[in-house]
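Removed from the display is one protein chain of the complex; every other protein chain stays in position.
And then chain A:
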């Protein structure tokens, strides 16, 4: 029986209004590869942040027992000092510094405060050998691919004499070869006695290299599967991941007629020059009049990117393939073209790129169709007020008045303002990106009701959502994305949580 290296007992972590972790128990034995699996928002990353001290001692309840001792990490360095290293999905490297500088940053090879660069380079070479990476230590990070950067991160962790290595979705941004490489390396590290916790959405990987897999769902530990007992296979994992009861009620649509195809994507690809990879690959998709289609998938599957690439391409992706609107191929040069063509996009990140937080409700609602309230470029304030009042009442936005700053509203009401803003633009096609993220049940129901009213009027809706219940409850058809590709299409009768998750974790 191997020694237990880490035990997290009854960890509870609450954010305002949400219990992100609810009495989670998590046990890792020395020298094993242990996967954490769960849907978006299941609490995996939060648990790892508790472990690494991002959420310091006192902000959570429960105990962390590491190497037989109860630990109290007050800051990230406390966990680093005892040999815990975490590598996030977004790499924390300095692109303009060299490989050796990156490996030893914060952990410099120094004598009386003076850095010994020559020794640093020698040591860095050793570390690079350990991760099987053949690059010169002088290479700048920005000149390396993502796969190699990932390895540099690991080398950096190794240089700190790590005992417990945590990787948060390390292969999400990697191609097949690089992923393979990384998994091999992790097996190699296991032989050297390093314990590894991995968060991953790719179940193939779990099946391939996991010794154990703990499944989280809605902030609770569901079970731990063991390879030794033959428990780790994709079906079993999926069953445990999604086994949620459908307790949310979705309003039913009345006389709901589906018309002709209004939007079609043919072999649609988007290449992100900055990331140096395709964020959308060969997507084929159809949207009919009066229809709600759901786009499901896990984080990083390329759903938001798909929406942006259709909606005037604000991120300047290199696009390939056809976007067909009402049987006419279209090329949008700017988001304003997409809006003119009858599209609207309610963003995932309300505060970041959806709303003008320092402006009031009135100005937010009118922002995407200013010419609609203006005559010869001069704004008719009375008209604007009428429209803002209209949406405040019809969407039940709770605010003291339409002059209230949007930044001071609750999440649900902000979402309604965002929705109102786009309804005012008068679209035929409404793209909703995570329309109910972070809002309460009552507001969710109201938004669903509005969605139903809209499709009854003949609008078409593309709903991007990570909530399986919502996707199943609201969509006529579901597309599932993973790694930028559409992995499958399901109709509302045949779709269920297991099928979606199977496609999403390919």
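The criterion applied here is as follows: contacts are C-beta pairs under 8 Å (C-beta built on N, C-alpha and C of every residue); 3 or more make two chains touch, one makes a residue touch a chain; residues count from 1.
Keep this in mind: contacts and distances are computed from a predicted model.
The complex appears with one chain absent; UniProt names that chain "Xylose transport system permease protein XylH" among the candidates "ABC transporter domain-containing protein", "Xylose transport system permease protein XylH", "Thiazole synthase" or "Nonribosomal peptide synthetase MxaA". The chain omitted from view is touched by exactly one of A:120, A:368 or A:497, namely A:368. Which of A:136, A:235 or A:334 touches the hidden chain is settled by the complete complex: it is A:334. When you scan A:51, A:280, A:355 or A:429 for touch with the missing chain, the hit is A:355. Looking at chain A, the residues touching the absent chain are 311-312, 314, 334-336, 338-340, 345, 347, 352-359, 363, 366-368, 370-371, 374, 377-379, 381-382, 385-386, 389, 401, 403, 407, 421, 425.
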